[in-house]
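One chain of protein is taken out of this complex; the other chains stay put.
Letters A, B and C mark the chains as written, and numbering starts fresh at 1 in each.
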Amino acid sequence: MITTLGPCKHLSPRSGFVSDDEKIPANIVRAPDRPDDPGPLFELAGPREHLYFDPPRVRAGIVTCGGLCPGLNNVIRSLVRELHGGYEVREVIGFRMGYGGLDPRNHHEPMVLVHSSVDDIHQQGGTILGTSRGPVDIDAAVENLIRRKIDMLFCIGGDGTQRGAYALYEACKARGHALAVVGVPKTIDNDVLYVDRTFGYLTALEEARHVIDAAHNEARSVVNGVALVKLMGRHAGFIAAGATIASQDVNFTLVPEVPFRLDGKGGFVAALTARVRDRGHAVVVVAEGAGQDLFPAEPRATDASGNVKLKDIGPFLAKAIAEGFAAENLPLTLRYFDPGYQIRSTPANCEDAVLCDMFARQAVHAAMAGKTGMVVGLLHGTFIHVPTSLILSGAKQLDTDGLFWHSVLAANQQPDRFG
Amino acid sequence: MITTLGPCKHLSPRSGFVSDDEKIPANIVRAPDRPDDPGPLFELAGPREHLYFDPPRVRAGIVTCGGLCPGLNNVIRSLVRELHGGYEVREVIGFRMGYGGLDPRNHHEPMVLVHSSVDDIHQQGGTILGTSRGPVDIDAAVENLIRRKIDMLFCIGGDGTQRGAYALYEACKARGHALAVVGVPKTIDNDVLYVDRTFGYLTALEEARHVIDAAHNEARSVVNGVALVKLMGRHAGFIAAGATIASQDVNFTLVPEVPFRLDGKGGFVAALTARVRDRGHAVVVVAEGAGQDLFPAEPRATDASGNVKLKDIGPFLAKAIAEGFAAENLPLTLRYFDPGYQIRSTPANCEDAVLCDMFARQAVHAAMAGKTGMVVGLLHGTFIHVPTSLILSGAKQLDTDGLFWHSVLAANQQPDRFG
Amino acid sequence: MITTLGPCKHLSPRSGFVSDDEKIPANIVRAPDRPDDPGPLFELAGPREHLYFDPPRVRAGIVTCGGLCPGLNNVIRSLVRELHGGYEVREVIGFRMGYGGLDPRNHHEPMVLVHSSVDDIHQQGGTILGTSRGPVDIDAAVENLIRRKIDMLFCIGGDGTQRGAYALYEACKARGHALAVVGVPKTIDNDVLYVDRTFGYLTALEEARHVIDAAHNEARSVVNGVALVKLMGRHAGFIAAGATIASQDVNFTLVPEVPFRLDGKGGFVAALTARVRDRGHAVVVVAEGAGQDLFPAEPRATDASGNVKLKDIGPFLAKAIAEGFAAENLPLTLRYFDPGYQIRSTPANCEDAVLCDMFARQAVHAAMAGKTGMVVGLLHGTFIHVPTSLILSGAKQLDTDGLFWHSVLAANQQPDRFG
Partner (left out) sequence: MITTLGPCKHLSPRSGFVSDDEKIPANIVRAPDRPDDPGPLFELAGPREHLYFDPPRVRAGIVTCGGLCPGLNNVIRSLVRELHGGYEVREVIGFRMGYGGLDPRNHHEPMVLVHSSVDDIHQQGGTILGTSRGPVDIDAAVENLIRRKIDMLFCIGGDGTQRGAYALYEACKARGHALAVVGVPKTIDNDVLYVDRTFGYLTALEEARHVIDAAHNEARSVVNGVALVKLMGRHAGFIAAGATIASQDVNFTLVPEVPFRLDGKGGFVAALTARVRDRGHAVVVVAEGAGQDLFPAEPRATDASGNVKLKDIGPFLAKAIAEGFAAENLPLTLRYFDPGYQIRSTPANCEDAVLCDMFARQAVHAAMAGKTGMVVGLLHGTFIHVPTSLILSGAKQLDTDGLFWHSVLAANQQPDRFG
């Protein structure tokens, strides 16, 4: 159930309306031996006929948080264009450098965003607003939002960002300021519940394949070449998996969802040395969140965003591989590729550009109707409204019994399990 | 309801099975004021536990028909790999040059497809099997299929191809030969019912945007520059629409779903000259099937595939634009771009590569279970089995009241209608 | 011998000077049986210690003329940056829409070019100044240049442009106005004397190869596929030749330097049908200026730039091919590619970007030293000053006895001559 700031008394200047009563269920698969359990129902996103805000009086704010992801500028651009062009909102403000920019003490002066200031930005990676990790100082931010008379805030970011966004809404409400907070989910890892595909993911695949192509060329041109490519994927291996299927040149794909043993018969290193003995080279892709259980169980630090700092599986695996080959007296030419920042800064490809545009415009429609404490989702191919609490209730992971992971195993021919 | 050749008595060598009883409905939107009408239910695609065929005895055939589309080689490759690697089928035959290759009188000797013959083909556009337009000679083809003891035929192609595929199944049945015919829907236009997205479409967007970028650069560098880009889209404007959203540099998008008037106040030409007077240049994208009603209503020829031959809207529109500018004494520098074949021959991008792989593997699973007269579909993000008759019952078009087309109009700022 | 406006009395604010006395010869090959004939000697380009103009008082103008070419914006940007950054020139004016922009009656208001107005332009194809074909109206332009107190004019363009540039200098001189006119040679065809490689040529090769790849995929996927690709090259086949070597997938390369017969034994059509009979497909690349002698010898029209309008060899050849196949009763699937405008509008690749930057900066150095009636050249890998009259005295063509053309014939395996 989506929270709304209040009754919608203003008529929309747009057309093609969607009703709050149209809904889709989380679960659409039916089977005779199972009770029909639709799970949560989500209202459809899209323009509403009746608005909570009077468009020409709206002051909107935009903020981008966390790590870079292809498409951030596209989202900013389409938010600005829909606000200005679709609703004739007069003031749109871009807060700079993530949540830090909401706090005036950081001296990141906000940008006024007009039509021309976003003209070509979708052709560039990164975010013109800047970004940072780290939580929002609720009091300072709320004070600032109220002082600047911001009516709606679009928060483009991941888990922490959406959690902070909801806290902002609640604190504003406590102070009697009606702030619509609408999130656009951002994670290059594609691991958000109720979002079929987050923007940036497909662009990341392209760039990852580009690097895997190089890694493959390198591996097969040297004596016992092993190319190890670390890709994004803190809790879910979608990028590693998708790049494996797209490339068809990866021989081992290690993801967080499938724990693996390094040593011993049936372990990863034994499989790798066997492959190299047999074929002379190998390409290994590892998601950054894979194999975390291989590190000593010590208290883990967290980063500024509150995420547990992952141990770096890349160099760890490289070392294990080198030791494994040495133990077998097998020469090894190991090449390590860590293209993370390169991938994150790439401009959006076409499908991501379309996705960004559609996410952004649905976010504006929702905010105009006074929806708050929600993010825009994309379920079964349909844009929806998702309560922030629901989207934060878990995370999407690879279904290792599903067709997608089957395609990975068919492509790389690795065993179901190592060890 | 999917036709099956007979009872499934063989055990699958695979795992991760899907049951025929799991289904998803065509319609998932629920609204309180409407009765819940799920529409047709579709069984889920995926590996079956019980097979009609005994895998090691299977002889499979593959044929690609109609115009080129990014991803054809990916589909061929994954069919071969799933047959050989997933089921250990021993004989896979590639019929050459479309349906013409089923008829021995055309002397297109089929290729035996083994693991190594498809190794790198996914990195290339086109189809290693070759393709052609034109119907299948049922009698000759059936004779040949029976003689070659082909058990299953994978038909990669559009409407006409799937229609022919079904006819082949029926004719074989009449002759007492159990042929599983499974289609993989192929159309760069993305206009197939019960298929969220056909392979090749996203790659086409990338290549189309590449050409639109050039067209935009050209148009804005010359005096009153108008760049006219003809894109694919016989009956549906998905490519023109998607490229418009992705590029954000298109000013007019003409698609089959939205008829337009050329002349007079409110017509397209008046809008174009107004834009050029105001901004000095314009980019126009036209789908090949747009504006067909502007041509004289005469009996239309059909091509070898039985498709009505479209009139060529590109040069027609170029002429109309030139005349319109001349009538207003407005200088014009017109550049015409017709990148159709260039787009069709591009290798698949990552998402299309993934899509091709998954379509192909589900096609193999279906055929092994003896399903026939069907194509693999993709509905609400889920791979399904669709009876061929149902997929041929209509075509997908742009919903001009929907969010996607709204994004197009927001990007190009063109009026809802011309005239 | 380079014309100079007068004595150089101002000291340069720069360093790393080159002397007017340093020269390189046109001909560097020595052979014992030949007298050593160096041909013309050219002074080296680069910064001069003594300047004719007092930099802070200079008013500079820039104009781009003729067809688009990758790198135009790079040249504009580096001219502006060298003028502002290297010499602290205060006023730089961009005349718009080619020579037409020098004539105030055309109402193309010039742009004032400052550091920030050229910031990102090198990432885009086209020219921000606009361009057009057509001669300069000397009287109107000179009047305008004098009125605007323009001291130096950078003319980026081909033959006609440089000819006009020289006329401007002479007319200014007759009116007592010291105008330094320095040309930057621009032709995508790479056919300028004393210029090893014109900017845009290498980018054109990349884009041409991209289209040839598609053409090759198309040709080999259809029955008797012939892909015909028309590329730039009015009088010289450098693009067709370079793309052939780079691609290695072209079977026939037709250039202006090598006349060919279409019909009869030994003719092009016979060679093409033989290839298709043998291999099933062929890729043909034709430069736009090839085969002009195959058209009826009638008086030829000229375009606005005064260039003889070429007959369109592309459709002509397509027709001849179709007729040739028909005459032999050989089925044919012909695909025609005409990517000219697409190639011309591409942003510069790295090597062209470097070339543009270096051409532009040497042009500024030359103008500051009061050199006029000259263009910047690039001979034996060295930037030089070339009198405009000398650069217009002929054109560079493929040496059909040389190593480059030998590489073409080795790649495509075509006979030395057709007919």
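Definition applied: a residue touches a chain if its C-beta (ideal position, glycine included) is under 8 Å from a C-beta of that chain, and two chains touch if they have at least 3 such contacts.
Only a predicted model underlies this, so the values are computations on that prediction, with no experimental measurement involved.
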{"item": "Which displayed chains the hidden chain touches across the whole complex", "value": "A, C"}
{"item": "Option touching the unshown chain, where A:S117, A:S345 or A:Q397 are the choices", "value": "A:S345"}
{"item": "Option touching the unshown chain, where A:M1, A:A31, A:V223 or A:A327 are the choices", "value": "A:V223"}
{"item": "Options A:L5, A:A45 or A:L68, residue touching the unrepresented chain", "value": "A:L68"}
{"item": "Among C:N217, C:N251, C:N349 or C:Q414, the residue in touch with the chain that has been omitted", "value": "C:N349"}
{"item": "Subunit C residues that touch the omitted chain in the full complex", "value": "16, 19, 21-25, 28-33, 41, 44-47, 77-78, 81-82, 85-86, 122, 196, 202, 205-206, 209, 242-243, 245-246, 248, 349-351, 353-354, 357-358, 361-362, 380-383, 401-404, 406-407, 410-411, 413"}
{"item": "Subunit A residues touching the omitted chain (full complex)", "value": "68, 72, 97, 100, 124-128, 130-132, 211, 213-215, 217-218, 220-223, 335, 337-339, 341-346"}
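By definition in this document, only the chains that are shown with their structure count from here on.
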{"item": "Chain contact topology (line, ring, star, complete or other)", "value": "line"}
{"item": "Most central chain, judged by mean C-alpha position against the global CA mean", "value": "B"}
{"item": "Dominant interface by contact count, named by its two chains", "value": "A-B"}
{"item": "For subunit B paired with subunit C, centre-to-centre distance based on mean C-alpha positions, whole Å", "value": "41"}
{"item": "Gap in Å, rounded to a whole number, between the CA centres of subunit B and subunit A", "value": "30"}
{"item": "Per-residue overlap in subunit A, given as positions that touch at least 2 other chains", "value": "none"}
